[in-house]
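Only a single protein chain was left out; the remaining protein chains are all shown in position.
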Amino acid sequence: MSGHKVNNFVLKMANVNGTGSASANGLVSKAIFRMGVPMSAKNFFPSNIQGLPTWYEIRISGDGYRARAGQVDVMVAMNAQTYKRDVAEVCSGGYLIYDSTWPWDEQLSRDDVTFIGVPFARMASEAFTGSRIRILMKNVIYAGALAALLDIDMAVIKQLLKDQFGDKQHLIDANHKAIALGYDFAKENFDCPLHCRLESDSKTDGQIVIDGNAAAALGCLYAGATVGAWYPITPSTSLMDAFAGYCNKFRSGDEGNRFMIIQAEDELAAIGMVVGASWNGARAFTPTSGPGISLMSEFIGFAYYTEIPAVLFDIQRVGPSTGMPTRTQQCDILICAYASHGDTQHVCLYPANPEECFEMAADAFDLAERLQTPVFVVSDLDIGMNEWACPEFTWDDARRPDRGEVLDAEQLAAIEKFHRYLDDDNDGIAARSLPGVHPKGAYFTRGSGHNKFGGYTEDADEYQEVLDRLKFKFNEARHRVPAAVESGAHDGEVGIIAYGSSDGAMIEALDRLKEQGLDAAYLRIRGFPFGSEVQKFIDRHEVVFIVEQNRDAQMRTLLMNDLGVRRDDLVPLLHYSGLPIYADFIVQGVLNHLQQRKTA
Amino acid sequence: MSGHKVNNFVLKMANVNGTGSASANGLVSKAIFRMGVPMSAKNFFPSNIQGLPTWYEIRISGDGYRARAGQVDVMVAMNAQTYKRDVAEVCSGGYLIYDSTWPWDEQLSRDDVTFIGVPFARMASEAFTGSRIRILMKNVIYAGALAALLDIDMAVIKQLLKDQFGDKQHLIDANHKAIALGYDFAKENFDCPLHCRLESDSKTDGQIVIDGNAAAALGCLYAGATVGAWYPITPSTSLMDAFAGYCNKFRSGDEGNRFMIIQAEDELAAIGMVVGASWNGARAFTPTSGPGISLMSEFIGFAYYTEIPAVLFDIQRVGPSTGMPTRTQQCDILICAYASHGDTQHVCLYPANPEECFEMAADAFDLAERLQTPVFVVSDLDIGMNEWACPEFTWDDARRPDRGEVLDAEQLAAIEKFHRYLDDDNDGIAARSLPGVHPKGAYFTRGSGHNKFGGYTEDADEYQEVLDRLKFKFNEARHRVPAAVESGAHDGEVGIIAYGSSDGAMIEALDRLKEQGLDAAYLRIRGFPFGSEVQKFIDRHEVVFIVEQNRDAQMRTLLMNDLGVRRDDLVPLLHYSGLPIYADFIVQGVLNHLQQRKTA
Amino acid sequence: MSHIAKPAARHPGQPVNKLGFSERDYEGGMSTLCAGCGHDSITAALVKAFFELDIEPHRVAKLSGIGCSSKTPAYFLSASHGFNSVHGRMPSVVTGANAAERSMAYVGVSGDGDSLSIGIGQFAHAVRRNLNMLYIIENNGVYGLTKGQFSASADLGSKPKKGAPNQLSPIDPVNMAISMGASFVARSFSGDKDQLVPLIKAGIRHDGFALIDVISPCVTFNDHDGSTKSYQYTRDNIVETIHTDFVPPRQEITVDFASGEVTSVRLHDGSHMLLKKVDKAYNADDRAAAISYIQHHQAEGRVVTGLLYFDGAEPEFHQVSGTCQEPLRDLPHNELCPGSEALAKLMKGYR
Partner (left out) sequence: MSHIAKPAARHPGQPVNKLGFSERDYEGGMSTLCAGCGHDSITAALVKAFFELDIEPHRVAKLSGIGCSSKTPAYFLSASHGFNSVHGRMPSVVTGANAAERSMAYVGVSGDGDSLSIGIGQFAHAVRRNLNMLYIIENNGVYGLTKGQFSASADLGSKPKKGAPNQLSPIDPVNMAISMGASFVARSFSGDKDQLVPLIKAGIRHDGFALIDVISPCVTFNDHDGSTKSYQYTRDNIVETIHTDFVPPRQEITVDFASGEVTSVRLHDGSHMLLKKVDKAYNADDRAAAISYIQHHQAEGRVVTGLLYFDGAEPEFHQVSGTCQEPLRDLPHNELCPGSEALAKLMKGYR
């Protein structure tokens, strides 16, 4: 590392899970954020509950980059099991802070890294009693040491502790004591601050720190969703936890709960409940992950064919199969678009960050009810479970839910006869009625062959007529899903398509490429089926890359299928290790390919 | 109809299901077949058990065409509920035979069709006692009348009855009596034979009549499959019924059954059983249909990732959802190829007729064990449940099952250490061991992240290494699946790609197109991933059609994805009414498109 | 929000219920089941029960899975909302529907295949939630629609039309439901309308999960000699425990309670069930005793029918969840969406 890194470095904590490190780490990242310095934090945790290595990585970026940086400047190595790899990960010129209660194994040392030993465990056991409290406070002590080493504003830390513990003065006291211990020790023993350090700024004004699952839950709340059915699965569980929390806060009262959350017996039941509730006129949703989507496939096809709205959140994790439940990927693109046997196609939204999780959650209900079909919000673990700094969410009070074509009692009373699948206005959508509202609204819903009147049929023409309308309706959906957004160069030769959580790395990659003289255009896909802007973007560029976090370039398949693009006209850059993609992967991929093209 | 139609017409019976018409209809079609005249028979039955309209259509084709003709020459209208549409379906110049016990509604008559009234019900009730027997015999009486009207060889009929009823002389007598009643009445009252009639021939020598499900079951038997697990679903049920029948015949004995058929509690369990049995070294399979594949998705991804062989038969029916369970489609192409979340790809075989069901069933086990992956035999209701005339099956006694890379006890004893996912010979396939065979063979199978040694991992590189090999292995599979077969013109401009049950219509369509001056080439795809012959075929032709029995041109998606073909370079001809495709649909589709191209 | 349904056409001379509907108004489309199928009799009982209950048809939702039995919602209450879901998954759909709209009546129709093999999990968990619905299993011991394979309710030793007798222990939905906490559990026989109709009425009016397992012979695949689900076998081996009569709200109860063999139970809507003990030793309020009684009879091949367990006090689905009385789907947007100000305030917590 050459020179000072002010408000621009990566801090990583290596811990053991179940030792309470999360709150100390959160304290540090939140403090940085409150100092006005942009940061984002990612958790790399194992698929177990206690005793295994876990990491917390804070990207501090004055430029506001939110992706993983791909390198570490300051490592707090609290887990002896992983010392070796933690040391190796620090960049040249960086720092490694370790617990000097026990002697450091000199074999692990490096010349180009500064090692900072603090006797965390000893300090904790001298200052506190009780084994659990000692373990917890050891973490707070390192937060204190970091405050000194990185120049974190102590006033901010104190305020945070106050906000967190409220009137539990004994907790505040204990935490203050631990912070002070670490802080003082560092001040006395080391040259503070380090070359990597913080400086107050105002860049996070108007921002919040939130994870995508909480944001999506908030979107569901604001959209007026009343029924949530789910079966726990990482990394989607926190979405329903958050929804429950918001409902308890905003929708409980003397007259009872204005929501119903059902922990289903499995994913097949969860989606069945969503279908039942939506059929009956409630806004209903289920959050899940890949294995859940597989299990829901039969019902998804049912909802497609019977034209029942349903909102599904797929918080993608690493597949195939159980895969790596606590790692991230974008590997369910195909199954979300085509889930179920028979000819089926589904509307998908691809949020890139928590703010879009909030918006698209709300949009998903409008689309599902408007189009009378399942709508997928295809998020991932990186967005869903990590802490992102983002603009405060806002809500337009004039916004009303689009409940789609639903005939109310008056309308039903006025018509001659109601036919469930008759598309009167040629928009591909047939008006529906809700059960129990009016005698004339009664109809029969069935996943078996039906004609446009809603009657059972095994007749070829009648069957085909409905199926053709469904195709037409899907095609119309492309005008309704959020359009792709373009940025970057306007008249270059190189275009890059990406979506979802690759956005952070893409924004950064564009800047880096520009530094290297390549002014590329960037199109971020936000919905499926695709709008014409996607086709135009592809046509306009000589070389088009598609950046994905899966092995098989699944979005490219959708582009081929939906737009007629030729496979080899899209150059895939595929990152599927389970860790979030980072800018340099894209930069190198683009430059390498262009280099090869030239020499070829 | 102009002129005589000898050995070249369509005979259709309109019945009510549950009235025992199947055996009379089978008698007629079998008699025609035994006369040496090529025929194939299709059943159009409702999704219920008793009391609804059902049709049996016999295509008699001296030229050996096996597809649906798309028109009817002789209609036996036994169901008053459907008189109207049955009359309408008869081609000009054709015949309609009806039950004249009750007066004919003259409103239904047509000038260009000959109406033949026979008092079937009255004859049956005069000649027989008991309501059930009368209903049954009414059908046999019309078989007798047809024998006279179409000139069916009575000796053949008698032999058939003898073969069928063996020593149950009272049944033979009753049937003879009924046949004679119908025969004599027709002879006395009408000018026999009609213009549509039969003449003995020898074209069915060396042929049999069988349905695809029985053929597939026989393939499983010959391949040495020992474990079959299933959950009943139309139209796949008869596959397991047939397998059970063959096993009882060939694999039962004093020492017990050399097979195990498990009626599972649902499809999720059925595939789990197949996975468990295959893991443990048995050849195991499950027959199902679309809804079953949806439900099996999670386990299919598991088998893909853990590399456990599994053979699945998807007897496709009309989707989406429950759809039309007793109608045919090719609508599960996509789900079979990509079932499950995460990056997954599956080997598929596409039989076109019973003879290929037999062969491909056997091949599927070899492929599944060689490649250690699920293999789908993607058949459909038309192939599976209808009666096809085809060449007698043969079996090479020298053929041995390819059990793939399985280390036996000696091999395990000889190696240093066994690692489950280590690909020693760079063919993408890692040798496996079977449980219980040798202490050194023990390993741990898991659908969660694992490294090449079989150990649990959450490490990015280790995970990716296995995933990359899987991709490589899949790519190698293209050299192992049955190659596409080409026929028709060799140097034309027009190529047509089809697969599965469209073959019959395709063969006929090629002849018709030739009559119209178009000499087209025909490529029939038989396996996925595709071999290079498919790419070459597409490259060689200026216009390439893809004929499919689904709405969304699903095979085209596979071609785009796997070969890089551009969507719009393949012109889809899509027939998805639920009835089997017929030649004229293809002929018209091709000619119309070429016409448009010219004028465009 | 809801409207009173007006009978479509008067059928002069036909008796009408309090709402002015005739029994015809509760009928459905033509059955496509086999002539003589037990399921059709249950359909008829449903028509009668709903007619007598004075329910507006459009306030009823009738849902099912897949199977011959599951087809029947198309054959009764044409004027109600029907839902033919996927195989074995009706309970989850009812759960969602009921969550959205708690004031309608829900009747689920299923088969032994639909409920005890592919759907056993959803059935069990609907019981556990004490979902407010009437759940009817039309139990014939076979998969009718796929042509007669044994189902999980087939009795040990029951003979198929051809092949070997069943050797697997049956799964008894009544037993399951009682032991998993169901609040209303009955068994009946499609051939016994007198018993079935009042049970259906009480089941609909009961606030919670009401199961009626109805032995319903499949004439095509399981009505032969040696079958333990045939008409003949069922008739020969029936043992009635408690016969139920249903008395609508505000109707006088004219029964002699003196003998001590009849008790009256008040349901939530003010209607009453009169329970007449046919077997004096039977108690419908002791789960363990009920199971024991049923199992002992079952071991000897007898089919115990009647209201087998009842608990009117168990909180149903919405009570457990603490949901508001107003159906969720009818809540206005402003009671659901906290609005921009609340959001702004909430955002402060995320700094």
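The letters A, B and C name the chains in turn, as written, and every chain counts its residues from 1.
Here is the rule we use: contacts are C-beta pairs under 8 Å (C-beta built on N, C-alpha and C of every residue); 3 or more make two chains touch, one makes a residue touch a chain.
Because the structure is a prediction, the values reported are computed rather than measured.
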Quick one: which shown chains sit in contact with the chain that's not drawn? A, B, C
Please pick, from B:104, B:443 or B:472, the residue that touches the omitted chain in the full complex. B:443
Touching the absent chain in the whole complex: find that residue among B:113, B:274 or B:348. B:274
Hidden-chain contact residue, picked from the options B:6, B:172 or B:260: B:260
Filtering A:263, A:411, A:464 or A:535 for touch with the omitted chain leaves A:263
Interface with the undisplayed chain - residues on chain C: 117-118, 120-121, 124-125, 128-130, 152, 167-172, 175-176, 179-181, 287-289, 291-292, 295-296, 315, 320
With the missing chain put back, which residues of chain B would touch it? List them for me. 33-34, 207-210, 218, 221-227, 229, 250-251, 253, 255-262, 264-266, 268-282, 284, 298-299, 302, 392-397, 400-401, 409, 413, 434-439, 441-448, 456
Mind pulling the chain A residues that touch the left-out chain? 18, 46-52, 231-234, 237, 263, 265-267, 291, 321-322
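Throughout what follows, only the chains that are shown with their structure count from here on.
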Note: chain B sits from chain A at a C-alpha centroid distance in Å of 45
Averaging over Cα atoms per chain, report the distance between chain B and chain C in Å. 40
Of all residues in chain A, which are in touch with two or more distinct other chains? 298, 302, 446-448
For chain C, which residues are shared contacts with two or more other chains? 84, 86
